[in-house]
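Here it is: the structure, laid out below.
Omission of a single protein chain aside, the complex is shown with its protein chains in their original locations.
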């Protein structure tokens, strides 16, 4: 009897703790998420059902501590050599249950990547921020405040705009940054986040990457306000909203690293986002594989189980094949992040561009495959009872976030073809 | 300046001799194939230009000896633990120049896989057959005589037909097999092959896999005749034709292994075919990448180089992304063949099915990508001067061979969904 | 917006009545639905139901095919295919769920209200209701997958209901049958089942009949205008007069109307998509260079792709409607060429619509996904249509059956 564990992973890459952590997350997901997820759509605003599941995973099981150094209360994965590979497994398992939840969980680490990962650990900030995450059993969320109202993900398009479109400013006033600006759409906004990593500029309109700043802002700081969540087509566990910074002050050393370095290491954030997105998609697809297998074994057409009809088997085959392929890519992507000694720095243009490629490939395949899965299921493709339509709606947003497909294409083209004006 | 060597390979998997052998094959291809390949289409029947290139690679450089044990004059890769990974690299490099040539080269090893690879080396047959390949600087070709006139690649569809459609029979007469039957289409037929691996049955109509036999037949044996090559849309270096066996006699020990084992190890042939096909496609695509990059840098539209037009860059990005992905898959596939200790026997249903998946994925992507590449090139997409149309024609046949896409889908569906009647 | 100027279909097919109806419905779409959707989202009671009432009763769509002397619109000829295609396209622009409900309603009506299959007695019987003051919608219960491999089937696809003959007519039974739409709100159902000699038939069933029960409304991807629920029938009695049609050709004819009108619903969703992305493309600026979104070559390339799909969707829809509207030229609706053209029109229009809407969402990124921008509801609706109306593999086999003369499938 084949299961999701039969999909290929490069076994050479797996972390020693892979099985242990994977089992824990899977048990949690099957116990605390899957029985309830069908009601998540109505829970998009209140998170009455969603919050307890986060509490259990992040706070009680303690997964929100993963990235911090051991000596500040974390699990020390930031220097494990397996950071991304472990994350990849965890993301898969969570997304199998609910990819909105996987995104919210993944993004919690996004700002922390800037300061917790070797070789650029910011000890002082780790010590300062670790207690929020490590000294509690309550879930603690973080978010990257990047996108701005006009131009959207242009922020991420650093090669071409060089940070010049960032309108959120940080001005040094004594030993404090004073931040002003308006951000929108980040995962874990809409009132959820306790901590923001804010992409801003120390000099409005500048194309000099020295002026690009990544500054941590606790959400409870005066001058930092959040709107309620937007209503969306799905992914209820991921809240998104507006964030306003009005003369919001933080200590000067809340800037991640400083001129030049912030922009450089920020690309590592993108690399993790690429790997994570690929893993989210794989997790969702693996769950649909389980469902499809049941459905197509149980329902009949032409007097035979659906899966014994060659035409339907053909679609099922493409579905399984694509999971197998995307899973290999997710782990290859993770490995390339984990082993800079072999593959180059994880913030390099190469790793970012290739990761963008895997990400948009996996998302495109997933959206196509889920559409076909729904078509196979006929009248049941769109009812919530089977959860396939849910994964379809959720995966679509993984495809759209982080600048969407076109930005990925431009980065890939720039790197592989040395384009200069895109 | 990015080159084809910038496409990702899992570095952990590479053979120690990867660079050395890869350099040799690349130099050979650039010297002896690429300057002449544009004339290959007209050389499809005579092989006046094609044969010397084969002679150089296979006979003089000695690559046709790769698989045989060292003590019979071979290079001993059949027990290297890197057999498939080395082959993958060689196939890529050859297919970059000409995928027809890569197929013909790859298929030379196909029957030999049955007897040269650990853990099922047939010493007696190795000793008997090695001199044909190892004691000469002339190219020596082998072929697998599988497909029969009615039903085509049904032969490969062993799960469902269990060998019952094989009409080529082998009858033991004293210590000789007497073979009768009609085969068609194998690569390296059409008068090329010196040695055939013949798929036949010891009991016509039987579904018992013990009756499946794989028997070696030297092409010069009495009773074995070949037609001239068919004319095809491309892939001139790969000749295909009819083969007739009429009371063709070989020693009884020319059967690869015997009842049950022939059928079992034959699946390893399929695994190598899957890996090889994926590698052929990657090689062809990498060459088109080189060409496209030149073309799109040199030609202008809207007053800019083509590659600086965002819409064209988008297509170029998809092209590069797919190469990167297919290359990872080719090496993952090779690794899974090379390391049965980690991934299971290379003749297992799992490895066969997953390999089929990678193969048909890579072929589908390649055909689509090459179509788009030709569209980008406008009036030049279809002229021979740029070689892109050649790769397009050639890659199409990689997609079609080995039973084509539908057979791949059925094997993948069978394995992942436990289908029983497909 | 002059969609004809943008995506021309042969206007010669449309008569004055078609254009006038389409204009009326276009105004309804803007005033009754589009104007209210930012405030009411997809609220059934606050937005969709009142809009449906206006359309069906006040504008009189639901009685359009009924004879004038019974209080209807008097359009019960095959020409109605063009009228309905033009009208449902505009409804779909407002709300593809309402358009889908109309496609069900009119497909059912096509079985007995359109020449040469007019059933005067039934029309007379239903006139007081259909030409009355309350909205009357209908739903089809079509063949679908089943857990029972031995169930009677229409080209291999099991019927959801079984019919047993007795002296007084038919007894229908079904367990948790899934209607195409509005299981919890339809006035009438057209139930497909096997009749005498296993010939397919469509039986008119009303929910007030004894033995008919309606399950709880279930949650689903889209189609907020359809409150759907599974139906169970325990020996529901149907008189012979309730048998709307018998035989494969008639069944395929009814389905040809259904598929064509569903294609029109998809085409309407694409017009809505057009309006949304057109505004986005005109007003958004990217690359920090003051480049208007639509003038970026990559964006333009996708817009071209999207627009091509829109043009194709319209062409497929109106061509299929034209074939239905002129049986003297093209044969009856249930003849293989016409029925197959309708299947192809729906399948290709729905697929093209999904591709175009997916691409549009990619262009709009998160805004494409947010309720506020109104696109995502059409995307959910059309996907629901695509999978529910006719599973892809079933459609493909239908096409192959005609084009390649299949004998066994």
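To keep things simple, chains are lettered A, B and C as they appear, and every chain counts its residues starting from 1.
Here is the rule we use: a residue touches a chain if its C-beta (ideal position, glycine included) is under 8 Å from a C-beta of that chain, and two chains touch if they have at least 3 such contacts.
Computed from a predicted model, the values in this text were never measured in an experiment.
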Among A:186, A:234, A:314 or A:404, exactly one should touch the missing chain; which is it? A:314
Which one touches the absent chain: C:41, C:175 or C:402? C:402
Which listed residue, B:30, B:118, B:246 or B:383, touches the chain dropped from view? B:383
Which residue from C:226, C:242, C:260 or C:319 sits in contact with the chain not drawn here? C:319
Determine which one of B:31, B:48, B:123 or B:302 touches the chain that has been left out. B:302
Even though one chain is not shown, chain A touches it at residues 302, 309-314
Contact with the hidden chain only, please: which chain C residues? 5-12, 274, 278, 281-282, 292, 294-295, 297, 300-308, 310-312, 315-316, 319, 322-323, 326, 329-330, 337-338, 340-341, 344, 347-348, 393, 395-409
Identify the residues of chain B touching the omitted chain, counting contacts across the whole complex. 38, 41, 147, 150-154, 157, 160-161, 164-165, 185, 230-234, 240, 298-306, 309, 311-312, 315, 367, 371-372, 374-385, 389, 392-393, 396-397, 399-401, 403-406, 409-410
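Convention: only the chains that are shown with their structure count from here on.
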Computing the C-alpha centre of each chain, which chain sits at the greatest distance from chain B? C
Mean of the CA atoms for each chain, then the mean for all of them together: which chain is nearest? A
When the C-alpha atoms of chain B and chain C are each averaged to a single point, how far apart are the two points in Å? 50
Hey, how far is the Cα centre of chain A from the one of chain B, in Å? 40
Would you mind listing the residues of chain B that make contact with two or more other chains? 310, 313-314
At which residue positions does chain C touch at least two other chains? 298-299
